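The next block holds one structure in the form of structure tokens; read it before the comments.
One protein chain omitted, others in place.
Chain naming follows the written order as A and B, and within any one chain the residues start at number 1.
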Amino acid sequence: MKALAVSTTALAIGLASGAMAQDEGADCPVKVGVLHSLSGTMAISETTLKDTMEMLIEQQNEAGGLLGCEIEAVVVDPASDWPTFAARARDLLTQDEVDVIFGAWTSASRKAVLPVLEELNGLMFYPVQYEGEESSKNVFYTGAAPNQQAIPAADYMMNELGVERFALLGTDYVYPRTTNRILEAYLKDNGIAEEDIFVNYTPFGHSDWSTIVSDVVAMGATGQQVGVISTINGDANVGFYTELAAQGVDAFDLPVIAFSVGEEELSGLDTSNLVGHLAAWNYFQSADTEINDEWVAQWKDRMGDDAVTNDPMEAHYIGFNMWVNAVEEAGTTDVDAVREAMWGQEFPNLTGGTAVMNTNHHLSKPVLIGEITEDGQFDILEQTEEVPGDAWTDFLPESEVLTSDWQELECGMYNTETETCVQIQSNY
Amino acid sequence: MAQGFRERSFFARNPHVLIFLACLGVFTLAATLMSEAMGTGALSTSFTKILGQTLCLCLVAIAMDLVWGFCGILSLGHFAFFGLGGYMIGMWLMYERTRLIVEPSLAGAALPPTPQEISDAIAGQIFGVVGTSELPLVWSFAGSLPIQLALVVLVPGLLALVFGWLAFRSRVTGVYLSILTQAMTLALALYLFQNESGLRGNNGLSGLQNIPHAGGVSQAWISLWFLWGSALALALGYLLAAWIVSGKFGSVIRGIRDDETRVRFLGYPVEVYKLFVFTLTAVIAGIAGALYYPQAGIINPAELAPIASIYLAVWVAIGGRGRIWGAVLGAAAVSLVSNWFTGGGAPDIRLPGYTISWVNWWQVLLGLGFVLITIFAPKGLAGLVDLITQRRVPDRHGADAGPDQSALREAEEGR
Partner (left out) sequence: MTILMRRLLALVLVCAATMAPAQESADIQSILQENRALIEASSRRTIGPAIDALRESGLDRAPEVMRRWQERELYLREADGVFVFGEETDDGLRVIDIATGEVIGEGPDDGYEEMRPNAGIRGLIQAAMVQFRLQDENAAQRARALDAVARSPEPEHLDLLRTVILDEPDPALRARMERLERLLTVQFGQSDAERVAAIEGFRGDIAREVRAALTPVLATRRTVAPEDAPAEGNVARELEPGTDALPEAEAYQMLVSAGLAPERIDREARRAALVANIEDGEVGGIPVAELDDQEMRDRAYATLAQAGAVPPTTLEEDRADLMGGYAFRDIHIEPSAEVTDAAAATMESIELTLRLHQWLDLGLDALSLASIYFLAAIGLAITFGVMGVINMAHGEFIMLGAFTGWLVQLVVPNYTISIVVALPLAFVVAFAAGVALERLVIRHLYHRPLETLLATFGISIAIQQIVKNVFGSQAKPLTAPDWLAGSWVVNDIVSISFIRIAIFGLALVFLGLLLFILNRTRLGLEVRAVTQNPRMAASMGINPDRINMLTFGLGSGIAGIAGVAIGLFAQVTSELGQNYIVQSFMTVVVGGVGNIWGTLAGATLIGLLQKGIESANPSNTLAAQTYMILFVILFIQFRPRGIVALRGRAAEA
């Protein structure tokens, strides 16, 4: 039995970056857990984040490590399975005793890890755009909250493209559901009538798009400009854009702004049907700054010329560097001390400007709108000032009264109306 | 005819029951002593949970063996019942946990909350992530543990009863029935995937490992409690199954497996027998699920996908159909080995130019291994044990194990 127990964590040791020196009870080496799926359906997205973390840790070690220690990556594979995320996180915190975890991709996997983190007081950096409505004491959210992606995108559609009727198309899971709910409320606040909003959810990997696309095209019969806000995930996008092209509508007639289509998703795709459609992110590889050029070059150097960078990678880049600075500031890797040092951490974005970690554990980041080009990259059309991430959206009645502030209020879900802390631990 | 055996006690006629119970007892004791809760830490908490989960899988495998190995119904829907059981208990776990969070927070308000306000607040918390904040109808009883516990039994039981009644009544048998049960599983999974089902759609229910009212107890202990609970349930389930198949009832269902028509001509109400076994095993599966998912922590519709039910059949087939301990053996072996491989326990094989990573290749191994077992060892791992012990199955109640003869083409042609 013991042999089995040990062997389940053998991967951690097996994949650890060379340095096999076990800790001698002291703080050295500093251990960083990397909790991204390397197999299963999510591997395609998450493996690049594991590589990103390994590259960042290598670079930091070359620059002298942290607190005089080497940083050691403890890589585990939760295999795209949500309960396994929780189990691996527990192993990382109790057996490998890592100082911080960088990981998770889907909301479901994050929610699976949350209780473990809160129970064992771990620290995790979550790098992917998500639906918000959450602020855990033990998680720093370096991806976009809805107000850093969805709301600016809707503004862009309304103001810049003159869209008056909206189709909110999404894959049926929590991120599109919550995002579309927020968007619906926001659009209605902005004078879009209920009948001018069409919401549709399709299963993962949906391929039969003809009826849905016809329905959306038919929305144009009122003479108003129609636009699509797409939270369609993964493979289903291929069929969706193909059907758009087959029905002869281009980005000019029916602009689509997507939240889940990035460089990584476009690589290896025939992008001819997608040209001119839009995406909203906090980062595009085409960002024209010196640090970004350098970052892209380093990445291509390591991963090959075809490799692309994307938004969640930048989130890890910012998150890891902030954590390093916070640890140095705190002089320890102790979770509580590092958390306090994280508040107000600043680090330059790859797209220009400075990201700031707020006390609600969300970043202030600029929002970028880009147009898809033929080479699978994005032409950046708009870049906003830094927008502070909002844990609880202001556009839904039940969460508009909520706020999160771990510094002053020491609460992740604080009701400003009744002035009480609804809960300190998260509900998953 | 069975008179001669009746005189001997149930345990004497079924020595495997005592052996199994002893093994289970030793295993549970050992796992307890080695657990993190006991301070030795030889078994991590997450591994203790895996062991507990494995016991639940063994229980559902027993159910599968009853319905397939003994009664000849290849149901590809028993994992759906398993999942339903999990959903039922999960509803209470989520509701109660949320209530314990919400009530103190509302108590701080200027006016004491009305029941409606409490229910709204709970719904807001649970369903906020999926875009609604009303408590769906199916959650009406979620606040009551006894009712939800009853539903763990009733919901899978009733579904099985209605489905079985419809199917057996129209004499759907063999592979048709398998496909039909698979369709039922798919429909159920798709239904649960929808937000409108009121069970949080794709997200499912989560945070189930945090047991309400047990806030101060560490997960190490909770995992141990569930290990004990699962072991107890498995022991009882084993006893029940052994008792059922050892009596006359067992002979009849085996008869149905081997030649349904003949049993019917002998005057037995075949449909009633089949319906009983189908429903009973669905209930057992539901109970197993209710014990499993608090240990896994999450349940979502993907758990109910048709493939899960097929895996269940695979475990039983690998273990050895028609023998209760065979099913347990199969479920335990395959799920633990599977865990070892997918958990990265097996070392990668480095070939020139390609590295075989077992995390990815394990499925291939499992699939092919399964084909080989089906063709060359229809009795499964239990057949191996036979080889070693040179024990021949006494032919008291018709064939105990092996391929089910009812499906022989020649038998059908003979009609």
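Note that contacts are C-beta pairs under 8 Å (C-beta built on N, C-alpha and C of every residue); 3 or more make two chains touch, one makes a residue touch a chain.
Not measured: the values here are computed from a predicted model.
J.: Write down which of B:T32, B:S144 or B:Q194 is the residue touching the left-out chain.
T.: Of these options, the touching residue for the absent chain is B:Q194.
J.: Pick out which of A:Q59, A:N121 or A:N159 touches the chain that's been left out of the picture.
T.: Answer from the full complex: A:N159 touches the omitted chain.
J.: From the list A:V174, A:A251, A:A287 or A:I318, which touches the chain that is not on show?
T.: A:A251
J.: For the chain left out of this view, which of A:S210, A:Q298, A:T354 or A:Q407 touches it?
T.: The one listed residue touching the chain not shown is A:S210.
J.: Of A:I44, A:A185, A:L409 or A:I424, which residue touches the hidden chain?
T.: Looking across A:I44, A:A185, A:L409 or A:I424, the contact with the absent chain belongs to A:I44.
J.: Would you indicate which residue among B:V26, B:L368 or B:L387 is in contact with the undisplayed chain?
T.: Of all options in B:V26, B:L368 or B:L387, contact with the hidden chain holds for B:L368.
J.: Pick out the residues on chain A that sit against the missing chain.
T.: Counting over the whole complex, chain A touches the hidden chain at residues 41, 43-44, 159-162, 172, 198-203, 205-208, 210-212, 214-215, 218, 220-224, 234-236, 238-239, 242-243, 245-248, 251-253, 255, 268-270, 276, 371, 379-382.
J.: In the complete complex, which positions of chain B touch the hidden chain?
T.: Chain B touches the chain not shown through residues 74, 110-116, 163, 166-167, 169-172, 174-176, 178-180, 182-184, 186-187, 190-191, 193-194, 196, 306-307, 310, 313-314, 317, 360-361, 363-364, 366-371, 374-375, 378, 403-404, 407-410, 412-413, 415.
Convention: only the chains that are shown with their structure count from here on.
J.: Distance from the CA centroid of chain A to that of chain B, rounded to the nearest Å?
T.: Comparing mean C-alpha positions, chain B is 36 Å from chain A.
J.: Which part of chain B faces chain A closely enough to touch in the complex?
T.: Counting only chain B, the residues touching chain A are 30-31, 34, 42-47, 49-50, 97-98, 101-102, 105, 108-110, 124-126, 128-131, 133, 190, 193-195, 201-204, 206-207, 209-210, 219, 296-298, 300, 336, 339-340, 342-345, 347-348, 357, 359-360.
J.: Per the contact definition, I'd like the list of chain A residues that touch chain B in the complex.
T.: Within the complex, chain A touches chain B at residues 1-2, 4-5, 7-11, 14-15, 38-39, 76-77, 79, 82-84, 86-88, 90-91, 94-95, 107-108, 111-112, 114-115, 119, 131, 133, 172-174, 177-178, 180-181, 201, 203, 398-399, 415, 418, 420-423, 425, 427-428.
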